[in-house]
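Have a look at this one before I ask anything.
This view holds just a subset of the chains, kept in their places.
Order of writing sets the labels: A, B and C. Residues in every chain begin at 1.
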Amino acid sequence: MTTTSNPARTRQITPILSARNLVKRYGHVTALAGADLTLYPGEVLAVIGDNGAGKSSLIKCLSGAVVPDEGEIRVKGKPERFRTPLDARSAGIETVYQHLALAPARDIAANVFLGRELRKPGPLGWGLRMLDRKTMRQETAKILGDLGLLTLQNIGQAVETLSGGQRQGVAVARAAAFGSRVIIMDEPTAALGVKESAKVLNLIAEIRDRGIPVILISHDMPHVFEVADRIHIQRLGRRIACVQKTEITMNDAVSLMTGAQTPPEDHDPETIPERLVRQ
Amino acid sequence: SGSSKPLVGLITKTDDNPYYVKMREGAQQKAAELGFELQALSGQGQSDNDSQVKAIENLIARGAKGIMIAPSDSEAILPAIKKARDAGVFVAVLDSPTNPASAADATYATDNFQAGVLIGKWAATQFSGKQARIAMLDLSPAQVAVDVQRDQGFLQGFGIDVADKSKIGDESDSRIVGHEVTNANEAGGRTAMEKLLQRDRSINLVYTINEPAAAGAFESIKAAGLENKVTVVSIDGGCPGVKDVKAGAIGATSMQFPLKMAGDALQAISAYIKDGTRPATSQGLDFTNTGVTLISDKPAAGVDSKDTAWGLANCWG
Amino acid sequence: MKSVSPPPTAPAPPRRVGERLVDQPQVPLLGRIQRAMHAHPLLGPTAVLILACIFFTIAVGPRFIEPLNISLILQQVQIIGMVGIAQTLIILTGGIDLSVAAAMVFSTVIAGKLAAEAGTPPLLALLLALLTGAVCGSLNGALVTRFRVPPFIATLGTLSIFTALNLYVSGSQTIKANALPDLLLWPGQTFHVLGAPVTFGSVLVLAAFIVVSYILRRTAWGEHIYAVGDNAEGARLSGIRTSRVLISVYIVAGVVCAIAGWLLIGRVGSVSPFSGEGVNLASITAVVIGGTSLFGGRGHVLGTLLGALIIGVFSNGLTLTGVDVLWQVFTTGVLVIVAVGLDQWTRKVAG
């Protein structure tokens, strides 16, 4: 990808994922009141905002979990309509949901491979369609081990018997193992320990370095400022600002997010991440 | 199971209908007299063939010498009966004949069609010169054999063209207001009667599948204040039913003799075990007719009947 | 009457702008209906009931809607309605009760035997019948809470047990009205409203619905029933004695079934050990048509009243139109599905 550092030309980079004017209402509650979002290739976009600001609703629209009442979603500039999570997944968007999308009675490997199970090689696989549980277990152990996310006594445990953080680890591992074009994480570190959180932040940086952009929702400002390139600030169902991490302090971000401060008149939420500009 | 008495099984359609409960009690008594051990089994409903098949198999396995069965399905039961007879078990069919009746060693049954004809004829005499408006309270939507035979028998006895004799409800006679199902119990009888009365309040003759249904129907007739205008006829001959006849709630009922069926069947089994004799069937029929008697306190010309005093002395429970 | 046109200068009513952060936008009519129904979950079944009444009034004629027929429908659904109350309570806790009909009939047999044969005073016989219901219910409750048997299985088992006891005690004998005291037959007595006979039983059912509705919506016990059905573990952690709530619900349900038994005696005019056929399934159907979730925690007992009435109206209306029984069965099947499907559609808005 070629870009110049001339700010006038920055607009020419096509966002890999963008949303315009999304509206989502639940009965009398308006979760999204015309929200926008722009994600450029290779960046980590943090989404921050108060509780109930519509962060989860926004990413649910992007991942096909809910269909917005109004608004448009584009992938690489092409309008898309995601009617199911599978649509988004086939478009290469992998998501870790806040209320984890796990099957509690199934074991960890089954959850990691849910929806894309491996079959045995050879006739057992294509003839008898036999699952390759052994490989799935091994892969799972490997993924979890590599990520260092879980201190597990028993890999065959049902997910419902895991501790809160262990469950979240499973969900993150799943997204990380399969994400291809975009990875969205809704508060992936909320239940994680210090060590594990650090691992997830590392992981996010690694994924970005592999060229895959990440949307990260988090309430943890130090985490956000550690790993994000740009920060999308959501308030009352709308994006009120989106700034380079380097252009804003933590305090200002919090003020914007809580409404204590408003963004400057000339604020342009679509600026290209510096990382890309620098390239 | 330690007894050395020969084992006889009795398989009824249900275990809660008083008709079969009385049949069971009668059989128990008679079996004790004849020195049999009796085991009573039953299906789970008026049309439950599967349980009856199981019951036959289990009785064969238990080494029964004779089986008495009131089949829920007069045809589907045949292979099981054949299996029993092949195993050397004497099979007596009670209450509802199989089709054909010759499939069993003996059959002791009411002629249900005849039972219907009797009340039909009796009703016809009550309505000579008067326009009848008839409500038909049947058993179930399934049109099982008893249901069809009684219903069609009644209509034919009354003098209505029944069209297909094996089908309820294909008549075109305008005197019939409608058919409803009752599940042969009081609550069903009441609801069905209410509905038909609401459809046409000029109903003055009610056929019912059995006496509990008749009792329920009469409740709703009474509630509508029509008890003096409506005649109810029924079939069964249970003691509560005969009392209803006596009280005027039911005009006439056809009495059957379940105790006699069970008793005769046990006698036949006993004889068969002793010397292999097989009973003969009633004349002109392929089964042994245990008879039906019309019970009414309003005797009608041309129809034989007994009064309720006789009825109370001979009712089955 | 003289039509009054508005004065031309009347000021437009003041519009409260910015009251909500985000203005409620214009929503199409269909959407608005959906939302209203979502906010008021009884609207769905009510609409189905009204539509059914209109349909049958057209198909059958005014005879369908006259007070006499309405009174009849009420009488016909009183048993299902009363048992439906018991069933609603249990389904709200996330259970199901297959033994309701058996418990009901068993308590009528006890009352009848005692009053007609043992010479027990009528009131005492009635109270003992209610006690029988309570005992049946507490057996179910104990199985569910102490022995952790799932309600479906526990009540399937007690269904067999009660049925057997019932046949054993009654000897399958019907006890006729003339042997029964007036008290037991009282729910079948009528008084007149608008020239139509109304039974005390019907009134009793309506009263029971109001009382139970009050209890469920206005008392802590009701609140706890919903909480237990919604999230049993959460309720326990919140300090609710879930076992105690469950047991009490089963006992109350048992007593309600016994009251239904009393209505049954009044309606049938006798005590018959093999009444109550189809009441189990019908009561569950009424509950579900009324919008109560089989997973517990969501629903309303008045919905069950509407559900029972819907069943009654269909069954009555189809007979009055003269449809063959075979096709009545068919149509009932279709209608149950349509009624619930319509209700589901109104809920979709919650997405």
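In this section, contacts are C-beta pairs under 8 Å (C-beta built on N, C-alpha and C of every residue); 3 or more make two chains touch, one makes a residue touch a chain.
Note that the structure is predicted; figures quoted are calculated from it, not measured.
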Copies per chain type across the entire complex: A x2, B x1, C x2
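The rule we apply is simple: only the chains that are shown with their structure count from here on.
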Of all other chains, the one whose Cα centre sits farthest from chain C: A
Leader among chain pairs (count of C-beta contacts): B-C
Identity of the most central chain, Cα criterion: C
Averaged-CA centre spacing for the pair chain B and chain A, given as whole angstrom: 74
For chain B paired with chain C, centre-to-centre distance based on mean C-alpha positions, whole Å: 35
Where chain A and chain C are represented by their mean Cα positions, the distance between them in whole Å: 48
Complex contact set, residues of chain C against chain B: 63, 68-69, 72, 75-76, 79, 163, 167, 171-174, 176, 178, 188, 190, 197, 264, 267-270, 272-278, 315-316, 319-320, 322, 324-326, 328-329
For the chain B and chain C complex, residues of the former touching the latter: 15-18, 21-22, 138, 141, 169, 178-181, 183, 185-188, 190-191, 194-196, 198-199, 212, 215-216, 219, 223, 240, 243-244, 247, 317
